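All protein chains but one are shown at their positions in the complex.
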């Protein structure tokens, strides 16, 4: 089965690695900006899709299908983002006689409509947040504004990735927020349908990984916690979620499996819940694809989720029974982004002139980086994922901290220091956080900051001096070395 | 507890990582050749030991003790090699009021004398190869030459690392091999005592990892197989050993624990056995230190062996009971050496101008490499260890293969291609090998070798051409790109 | 002897370098910086402490310094002349706060704008950002059109107080 990976960056490399591990021939696709990208060099073949804008390349359905046809690929893995949640794409792939590595098109369509997914979850007996089952307009909002419990969220039914969501704090704000959310949803998803959902205060984001065979059998591969978010973007994820009781976990897994069975779910999926202060779960949505944060589940289950997807897509049955799924230890992932915390987390670009990825016991790095790579503003800002496994959560945190300190990316601003600050913060270490943790996050000044800055100033002056002195510098450097040397003896 | 790591290279970095994970302050030591080595930059402090030759630096006991005194270290971890099996060093460390992270000096002395270790093992009820319990001289050899079963090994009692061993095939060879072994042993270990041991034909090398608290409690952390050796040097190691029966495994663990208890063993140790064709184990020796190949045990047990050593050294009790030790999946390690297979595996040196270590699911890299590092001939040739975990042996092999293909080290010859050839060879994959596997190993010509060489020739000519054309080359390159581009569209 | 003025954030350091020693703000520092490769990786040695320092010269005398998981931008002023950390931008000069694509331009030269009025929208890595007028005034210059790719720091618009 020749597999075409309709994606780029770390997830394309991740999927191509699984293809290699299974001995499957692979095809990468690329846009003009990605002509030399690592994923094109990792695959057996690489096919050009189109110009740099995603709409003309990675989102261009005819181009992707044509690449599959030209390369003789028999199956398409969409990764996450791009076309992964596009039911029309999944259908077009199947109509072309190819295998879509993911849920059935109708499942993708259903999960893509948040109101429909909510109805399906409720029908399957899952706890769902109260709220009307119908789309909201400004007129309806005005009618019901006084009956709503505030604060309340206005959410796009086609939403995803934290976009198309607005918070209304009181009846006066509601109509305006409906307008704002509809406008953003229209721009982002081409669909301005929105609905109401109560805001769960101090909520934790807990999600369950499921794997289905499409014939009613569902495996539940444990949960992940993704409460560490900045502007609704997950930043640090872990498995398992800390502090859940056995009863909570049993409830969660049962709920996830139930909705999976109800949908006859095929391939990987994630059932997302909010956990409120009182310990109750509320279904929010289903993500019908591999998640960015899947490595933490792989680390605690010992499974290779992409390999399982590929095996199922090749027509094999589910390999495991639920009782054979054993969870071991704890794993935490941090997302290394090309965003500059010192400049309000604005996207950063540049050439990665220097790169040193971390290693050693318990560390896994997923990236598509290489020294010399240019980070452009064309796609998203995820550079790498660092995941750490430990016998328990505390051990995983310490290893993650070690790995973040080892990671060196020169030439482009990243959030590495910010990730370190989170990982080193006592509330995070104590597991005392919810999805609003980063809203109020104000790390103390790092120990030794003044000395480090002085040393950095000195080092920069020395390099500038040597640059100026040109040929002289070797000589002077040797003088320097001799001095330092003498002082150590 | 401030820890001084009396070693260099990957194992020094490995131990320093464990110190970071436990929050212990650390001290590196270095010779003149290692002034900028990664381990000096990884530790909190770095202390100069002496000139480049190991005898004046890493083997210099007073210098190491002085470094500990000057830095205020409270414990010393010797790693493997260098002073790790030197009982005098362990005693000197304890006499200086410091903690030696390893077995008691008397245990090291005993295991360092292979005849004494053999007696101890036999007394503990372990199966030991037949042979006189006394040292051998040429005169004794001449007397007994006719009674010996050939082939037979002449081994140095102080031996280690595969040195000081000679094979005698018949009575006529025996005396000469005794002389040769004594000479090599004297040169290598300063002790020319040798003894006789029957050669076990088609043997597999199986070893058991133990961890003792020094008070009689021994944990048995599974076995490793290290039969893939070149000239008695382990090259690929795995855990668990494939194809053992439950009864064999129970016998092995019981034997290892028994000798460990008999010695009141403290810290990490490895009990080595040969497994003969008929499925019987024969004790050969005990290694009183962390092994190069410990990562495979860490991967299947989920334990961090160095952290366990450090905890025990800090006075904590053993954390686990035997029943809590669970083995999961399979792990295989390959040693990346600066040795040139195309030149008879002679050591290679050079500057690592380009470096790309592998990553992704199931891969662990232990190294002290960095781009720009100079590999010298001063110490041993181990550059990096690549370890792969899989749900089973076949899965681990495929991932290891993927990682070896990803690994790029430019500027110094390595055995990477040779490792790939082994990992890809059907007998290795089938588990059909013994310690002589590499003696007769003759891999088939790689698929696509001719095309690859032609492409390499073309690429080298292009680079030479561009170098010659100097400033012109950008322009030409662009022409090239345009052509290639056009042809793809 | 050479003197450099180095700015990091709000702080400025005076670094004096001679062949045998350095002074930072007048205080002698025993330290040593040795390149490990040609890409900018160095070891910074001070006392018994060896540290990886990555130094990457960028435009305008700015050095990116990575050390111990942190990233610092150091602006080195030429010997004997103070660095100007703020640059020469005037109030009302709107520069690109990030690299990206101009997806919308809502003004033209000569327009009068209100304070907080959206002038244009930039997009980078799927994130959109509105650039607003810092005060009421008139558009004196506009350097880009929708569809343009801009670098961080590029001057996009000049607003000046209306001079009726």
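Labels for the chains are A, B and C, by order of writing; each one numbers its residues from 1.
The definition used in the following text is that a residue touches a chain if its C-beta (ideal position, glycine included) is under 8 Å from a C-beta of that chain, and two chains touch if they have at least 3 such contacts.
These figures come from a predicted structure and were not determined experimentally.
From the options B:92, B:228, B:404 or B:422, the residue with contact to the chain not on display is B:404. Checked against the full complex, the one of B:142, B:215, B:430 or B:459 touching the unshown chain is B:459. In the complete assembly, the contact with the undisplayed chain comes from B:349, out of B:248, B:349 or B:425. Although one chain is not displayed, chain A still touches it through residues 28, 36, 40-41, 43-47, 71, 353, 370-373.
In the full complex, the hidden chain is touched by chain B at residues 338-339, 342-344, 346-349, 353-354, 356, 371, 376-381, 404-405, 407-411, 413-414, 416-417, 420, 446, 448-449, 452-465, 467-468, 476-477, 479-481, 483-484, 487-488.
What we mean here is this: only the chains that are shown with their structure count from here on.
In this assembly, the chain whose C-alpha centre lies farthest from chain C is B.
Judged by contacting C-beta pairs, the busier of the interfaces A-C and B-C is A-C.
Averaged C-alpha coordinates give centres for chain A and chain B that are 38 Å from one another. Rounded to whole angstrom units, the spacing between the C-alpha centres of chain A and chain C is 30. Centre-to-centre spacing of chain B and chain C amounts to 49 Å, using the average Cα coordinate of each chain. Shared contact sites, meaning residues of chain C that touch two or more other chains, fall at 34-35, 39, 41, 48, 51-52. Taken residue by residue, chain B touches two or more other chains at 370-371, whereas all remaining positions touch fewer.
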